[in-house]
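The complex is shown incomplete by one protein chain, all other protein chains being positioned as in the whole.
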Amino acid sequence: MAANAPALTFIVLFLPILAAVLAPGLTRFLGDRAAWVLALAPALAFLHFCTFLGEVAGGEVVTGGYAWVPSFNLSFSWFLDGLSLTFALLITGIGTLIVIYSGGYMKGHPDQGRFLAFILLFMGAMLGLVVSDSFLMLFVYWELTSITSFLLIGFDHEREAARRAALQALVVTGGGGLCLLAGLVFLWNITGVTQLSLLVHLENGLRESPFYLAALVLVLAGAFTKSAQFPFHFWLPNAMEAPTPVSAYLHSATMVKAGVYLLMRLNPVMGQTPAWEILLPFFGGITLISGTLLAVRQTDLKLMLAYTTMASLGLLVMLTGFGAPHAVEAAVLYLIAHSLFKGALFMVAGTVDHETGTRDLTKLAGLRAAMPITFGAALLAALSMGGLPLFFGFLAKEEIYTALAAGNPRAVFFTGLAVAGNALMFAIAFAVGLKPFLGPRIETPKHPHEGPAALWLGPVVLAALGLLAALFSGLAHRYVSSPMASAITDQKVTVDITSMPHLGLPLMLSIITMVLGALVYWRLDTARALMVRALENLGPGPDRGFDRLICGLVRLSVAVTRFVQPGRLEIYITATFILLALTLLVPPLVFGELPGVPAWPQNLLVQEAAFLLIALIGILAVVRATDRLTAIVSLGIQGFAVAVIFLLFGAPDLSFTQFMVETLSVVILALVMTRLRLSPRDHRPVGQMLFDAVVATACGLGFTLLLMKSVEAPFDNLLTDFFNAYSKTIAHGANVVNVIIVDFRGTDTLGEIAVVMITGLAVLALIRVRAGSRTGSGEGR
Amino acid sequence: MTAAQMILSSALWLALVVLGLSFLLTVWRVIKGPTLPDRVVALDMLVGIVIGFIALIAIRTGFTLYIDIAISLGLVGFLATVAFARFILAQGRGDETVEE
Amino acid sequence: MIEVLIAVLTALLILVGAGFALVAAIGLTRLPDVYTRMHAASKAGTVGSGLMLLAVALHAGDLSTLARALAGFFFFVLTAPISAHLLAMAAHKRGYPLHEKSVRDELNDYRN
Partner (left out) sequence: MNTLILRTVAPVLTALMLLFSVFVLLRGHNEPGGGFIGGLIAASALAIYGIAFGVSAVRRAIRFHPMAIAGSGLLLATLSGLVSIFAGVPFMTGLWIYPEILGVEVPLATVMSFDIGVYLVVVGAITSIALALEQEE
């Protein structure tokens, strides 16, 4: 199977994206049945990855790929070990169910094709992320997931809240992505390796290098924003604006786990250091507690699930960084269990919302008669989330407690934290899974009835898996949990916990959790009221902080633009000349490169001296001129004098151009004067004139120093010799100046004539605007 | 130095001095010129004198290709004067223009 | 022998040209008002420069330079009066005054 695997895997990686491209067309053609057809793509991918289970369970690693940019040793390559294979199976498996579920959920929605396309696009991006081998490929897919999540959250773009949530998610995860890129570049520089597969087996180098902490912080920033850890968690609850299939798929099972995947992937190389084992549990713990507490406060089903997802992610991060022997196995088991039961619960919440028209817990009751199958799936998922025996959730919880329960005070603290967190999650599980279905029925906006097969298939399958995986735990561990755990810790690990409860501290802790959870579930309303009061005096959360940050940025940019672009031409020109003077004067002064006093030229010919004098007189005339027109004309004298000097020094081309340009500029200036009807008198106040004079002399001085400096050095005639020698042979032209302009430095001239043309366009536009405004104002009067 | 070259170079040197003097006088008129037309006339005169210079230098250095510069300068000088004439016509005496 | 003759002739042309230019410059400075100065500038100045161009034509001897020098002379002599004419018209129309000693203003009489 491995022989032709590379080509096949390559195709499978692009299968979801191909399906995404076909989705709109198929939906228009097949209508609501399109979802079932489109679900084939992830299903095929799932089967393809299943074929690797045997190999990976045996400890081998499947790699393959194609050279993408060989010069940067960049390759489009993938790397399948326990970790990435499990993630790939999760993504494609749940993905298939989600596509079918979206078919049912979005039935009759006009943009169903576009929605399915985005979902499949996301699936392709996420698949690429967990499977990629080279750093850059990982980053590219990472950003693709952020973008597709932006598209999905903002799918219902008419609603302002959806747009704001989408933008917020993009800004936070996008920012994190940039930090990740910086972190990856650090890793690249430190280890000189661009392949994850090589990095994972790298022994030394990373942990000791001085840049380790910087790289760690940057990578953590990327992971924490993506997995909604404490300071960056506020975008996840807002992301619930997205349609429920998106919340079920992206914001519970796959996308938010990308951060955890990254931490698990880098664990063998960056783990086991004090920084790693302080930062991760610290942030994980805070997120766990704040998530569960905030969840209790909510009444909306999806928000409760969102906050508990945030809490579970915190738990996962805490476990990954805990460093105890069984911590990684606990993280692996909890990750798989969480994906199964949270995906199911979200889909149940979606079905309830779709059928009854409301998601408010307080308005839902007694739906068990109307929706038996959904109720069954909800109950199974809740039991697994609560961690009751015979369910995969129980295995995960047992493993967590065996990992955390150790003598030292740090372990005790974190165990207490885990118990409290799990208890609250137990309560929320049954609040979502059980409460809406029990008791007498309350009237709801839409008459509830069991949805079509598409709606209940997903939850039932996932919930059943939660049960079956526990019953056949041996099989599950051998093919899924052990290879994943050994991939994370980079040494052979076998997970062997079974669903049969065995006496010991972990079981006792589980019982305490369940009792506490039942208590909170029973007194849920009082607990919610308590939380509401507690949050009042806590003040505004990071969500409003984010809004204030964005408004502040907008105001800052407006202020800067108003300062830099005041719209008055003379300010631009003065600023430009001041900068010019500074660039010319400051460096020589600072670096002490002032030219020496030049020797007085001895062999100055009569006429050269005469024209220099005339140029000087011309300048004096310009400065002394009272009205603008005399200044323009005297400018002409100065230009002529310089042109003649060029002539005397034997530069015919140069003088030719100087004469032409001089006269034409005088003519055009005169034309502008008539056109704009500027008064010839110069009305600048004396102070302004002085300031302008100072700026002008500074620029002049700067240029003179520059010229003196360049003339000081002996004349290097390398270029002149080159051009003289080759001008005739290569360019067939005797006039070296023109040959240079047109042939040797043709591209420069191309640039220059482009500039000339753009100036022409600019003048045309300016005059038309002015003409427009004049005629416009004409009518106005 | 044959007799011919002797005569020629001395004549050239003298002409250069004379032209230089007239150039200075014209420049003085450009600066002093009370009215605008005075200055424009002086500028036109300036073009003429510079063409004279070019001719002299052409003879002295033997670079006959300077003549083209003289021709084009003549053309453009004419354009400048015509433009200024039109400007004087349109612009008035400089007292009734409106400050934009 | 012929060479000395050409040299003498060129020198002569150059000196006369320079003389005319000087006269024009002096006229430009001493004459009282715009219109009289225009006489000096356009007539004497043009002749001065024209002679210089002819000198170059004579001195050079080869056909192409001769042709270009003559074209230059012809062009320069053609445009100078026109520019003077335009300038005088514009100045007069704008009402630049004649010198008080001037006796007649035919253009004014013709206008009204």
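Per-chain residue numbering starts at 1, and chain names A, B and C are given in the order in which the chains are listed.
The working rule: a contact is a pair of C-beta atoms (placed from the backbone, for glycine too) under 8 Å apart; a residue touches a chain by one contact, two chains touch by 3 or more.
Computed from a predicted model, the values in this text were never measured in an experiment.
Colleague: Which of the visible chains would the unseen chain be in contact with across the whole complex?
Modeller: A, B, C
Colleague: With respect to the chain omitted from the figure, which of A:597, A:713 or A:756 is a touching residue?
Modeller: Touching the chain that is not displayed is residue A:756.
Colleague: Identify the residues of chain B touching the omitted chain, counting contacts across the whole complex.
Modeller: Where chain B meets the chain not shown: residues 65, 68-69, 71-72, 75-76, 78-79, 82-83, 85-86, 89-90.
Colleague: Write the list of chain C residues that the hidden chain touches.
Modeller: 75, 78-79, 82, 85-86, 89-90
Colleague: May I ask you to list the residues on chain A that touch the chain which is not drawn?
Modeller: Within chain A, the residues that touch the unshown chain are 652-653, 656-657, 660-661, 663-664, 667-668, 671-672, 675, 730-735, 737-739, 741-743, 746-747, 749-750, 753-754, 756-757, 759-761, 763-764, 767-768, 771.
Just so it is clear, only the chains that are shown with their structure count from here on.
Colleague: Need the CA-centroid distance for the pair chain A / chain C, whole Å please.
Modeller: The separation of the two C-alpha centroids amounts to 76 Å.
Colleague: Roughly how far is chain A from chain B, going centre to centre by Cα mean, in whole Å?
Modeller: Between these chains, centre-to-centre, one finds 67 Å.
Colleague: At least two partner chains per residue is the criterion; list those residues in chain B.
Modeller: Those would be 23, 40, 68, 77, 84, 86.
Colleague: If we count contacts the way the header does, which residues on chain C are in touch with chain B in the complex?
Modeller: Those residues of chain C that touch chain B are 3-4, 6-8, 10-12, 14-15, 17-19, 21-22, 24-26, 28-29, 34, 37-38, 41-42, 45-46, 48-49, 52-53, 55-56, 59-60, 62, 64-65, 68-69, 71-72, 75-76, 79-80, 82-84, 86-87, 89-91, 93-96.
Colleague: Using the touch definition from the top, list the residues of chain B that touch chain C in their complex.
Modeller: By the definition above, chain B touches chain C via 2-5, 7-8, 10-12, 14-15, 18-19, 21-23, 25-26, 28-29, 35, 37-38, 40-42, 44-45, 48-49, 51-52, 55-56, 58-59, 64, 67-68, 70-71, 74-75, 77-78, 81-82, 84-86, 88-89, 92-93.
Colleague: Using the touch definition up top, name the residues of chain A that touch chain B in the complex.
Modeller: Counting only chain A, the residues touching chain B are 606-607, 610, 614, 617-618, 620-621, 624, 627, 629-630, 633-634, 636-637, 640, 643-644, 647-648, 650, 652, 655-656, 659-660, 663-664, 666-667, 670-671, 673-674, 676-680, 683.
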